[in-house]
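Below is one structure, written out as structure tokens; the observations come after it.
As you look at this complex, bear in mind that one protein chain is not there, while each of the others sits in place.
Every chain is named by a letter (A and B) in the order it is written, and numbering of its residues begins at 1.
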Amino acid sequence: MEYEAVIGMEVHVELNTDSKVFCGCSTDFDAPPNTNVCPVCLGMPGVLPVINRMAVEYSVAAGLALGCTISRWSKMDRKNYFYPDLAKNYQISQYDLPLTYDGSLEIEVDGVRKRIGITRAHLEEDTARNTHSLGGGVSGVDFNRSGVALLEIVSEPDIRSAAEAFAYLTALKQILQYLGVSDCNMEEGSLRAEANISLRPVGATEFGTKTEVKNVASFSGTQRAIEYEIARQRAILEEGGAVLQETRGWDADRGVTVSQRSKESAHDYRYFPEPDLVPLAVDEAWEATIRETLPELPQARRDRFMEQYGLPAYDTGVLTADRAMADYFEAVVEAGAEPKQAGNWVMGDLQKLLADGDVPIGECRVEPDGLAAMIGLIDKGVISGKIAKDVLAEMFATGKAPGTVVEQRGLVQISDADELAEVARAVIEANPGPAGDYRGGKKNALGFLVGQMMKATKGKANPKLANELLQHELEKG
Amino acid sequence: MGKITKQDVEYVSGLAHLTLDEETKERLVGELSEILGYMEKLNELDTSNIEPTMHALEMTNVYREDKVQPSLDRETALMNAPDSDGEYFLVPKILDTE
Partner (left out) sequence: MSAESYAWTAHEIRDAVTSGAVSARAVAESYLARIEACDQKVQAYVDVWAESALAQADAVDARLARGEDVGPLAGVPVGLKDLFCTKQGFTTCCSKILKGYRSPFDATVVERLADAGAVFLGKLNMDEFAMGSSTENSAVQVTRNPWNLACVPGGSSGGSAAAVAADECAFALGSDTGGSIRQPAACCGCVGLKPTYGRVSRYGLVAFASSLDQVGPLTKDVEDCALAMNVLSGRDERDSTSADLPVGDFTAALRPDAKGLRIGLPKEYFTDALGADMREKIEAAVSALEGQGAEVVEVSLPHTEYAVAVYYIICTAEASANLARFDGVRYGHRAAAAADVEELYRRTKTEGFGPEVQRRILLGTYVLSSGYYDAYYSKAQRVRSLIRKDFLDAFEQCDVIVGPTSPTPAFRLGEKTADPLEMYLSDIYTISINLAGIPAMSMPCGLTESGLPAGLQIMGKPFDEATILRVGYAYEQNRGLDMGRPAVA
């Protein structure tokens, strides 16, 4: 029997607020254990939460970017369960009235676009971190993360493959980073993904029994875990067995999912409205104010780049993957560079320099107008494209302007026809074989000779002129 | 609603993390049944068109601004800890990874 996978994702992202969601403690990630804590986030007796306005606004912004409806009336609830990382032994979350609901996210796999429904995105608080590496039969609890604002984004079970899940996470991360509401750094735990996976015969409308896969540390890990889990479930079903509804952890080292014991004897969370907080009422005016702050989102920007700059789909995808990169590209174009060339330089040499040096684009020493000026020098024939690569590397290393680099290093292109004609004649003389080949009709021998000219001039020969002069000299003699 | 059983008492004591001896369970079956039985009185009222009251107060949108305030120093934070190494609150080793 043919089976299809039915996958829904639950993603938790830590919101980028400076302070926690219910107290004024810092959200700084690097602080020593239990130094960003106060009576509120330690759950001490007598404390009360007061909600961070920015956390609500970030949640609404994320909801809007995901096409969600914003609740005019919503509230926080208490979710009751016991665990040492949960200061109050209840988590302040949202149950039946989430801040935002009913949206969708477009993904693209193998050139096919598809919308994945977003059930809801709601605000809650993060838990503390337990450490098990202290030895002595104890675990340690660090409450620095306790009370950091979290947005939980729940998708509809619209995902059908591990590749789609990967694309979903990538698109979601891109949007949230564009908004600036979260770092979405999976290694630091600011993005956590869980997948609900079940299989059903193709054509069936009812869902099969699902498992929940957790403990995944990367997007590619998520993809592998889902691939594994689909295969595992398929094997069970093909043998006529039944999938057990359970939580399974991904063991990245062994490449398998492993059944996890449930932490509560029963998941009976006893939700009820949080009496210490008053309802959240995001009216139309407030929603509009937040909407105005939304940047252009990745999909819209890709479409516009294709339309406005005539860039191919692949290029727009690369250029818009990161908001800062896309902003940089547009600044280069704004400064006068031709878009296609600008795109090639940004996603080619510049991207490589950034990656090799592990430099975020925000800290790049090549200003957009510097790159545009460099492209201008190529256009004007002052330097060759090949020389420009060296110029860019030096600009990147020193922050110098392109004109300064070219002048200081004497890299100005030779465009003097008499001078180059002399070089051409010398090259023909030194390479009688290829010259003869060319004259005998093997026109592609010209490339070799041009290369020799560039070598002779240390790359400074104007390639177009060198080409013409070589042909002229070869045909004349 | 209905009479509470010993199984119910065991179930909720599990959720609440309380250990009850047999005698206490028996006593609670009686007491809670009496109290919950009394609460059935509420079924006399039709509340299908009544909005629930979460707060006696009619307030919405009370927020704090996103400003970092001083935290406790760690010594104070750990001051009441039954067990600590000066950095962490310590508990018996947690085996369950969830």
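Everything below uses one rule, namely that a contact is a pair of C-beta atoms (placed from the backbone, for glycine too) under 8 Å apart; a residue touches a chain by one contact, two chains touch by 3 or more.
This structure is a prediction, so every number in the text was calculated from the model and none was measured.
Of the listed positions A:G8, A:P49 or A:P402, the one in contact with the omitted chain in the full complex is A:P49.
Within subunit B, the residues in touch with the undisplayed chain are 1, 4, 8-9, 11-13, 15-20, 28, 31-32, 34-36, 38-39, 41-45, 47, 50-57, 59, 62, 64, 72, 76-77, 79-83, 89, 91-95. Against the chain not shown here, subunit A presents residues 39, 42-51, 78, 80, 82, 84, 87-90, 141, 266, 268, 270-272, 275-278.
Rule of thumb we're sticking to: only the chains that are shown with their structure count from here on.
The distance from the centre of subunit A to the centre of subunit B, each centre being the mean of the chain's C-alpha atoms, comes to 40 Å. Those residues of subunit B whose C-beta lies close enough to touch subunit A in the complex are 11, 14-15, 17, 54-55, 57, 59-74, 77-78, 83, 85, 87-94, 96-98. Those residues of subunit A lying in contact with subunit B across their complex are 17-19, 23-26, 32-39, 42, 50-56, 75, 80, 82, 84, 130-132, 134, 137-143, 214-215, 247, 249, 260-266, 268, 270, 273, 275, 277-281.
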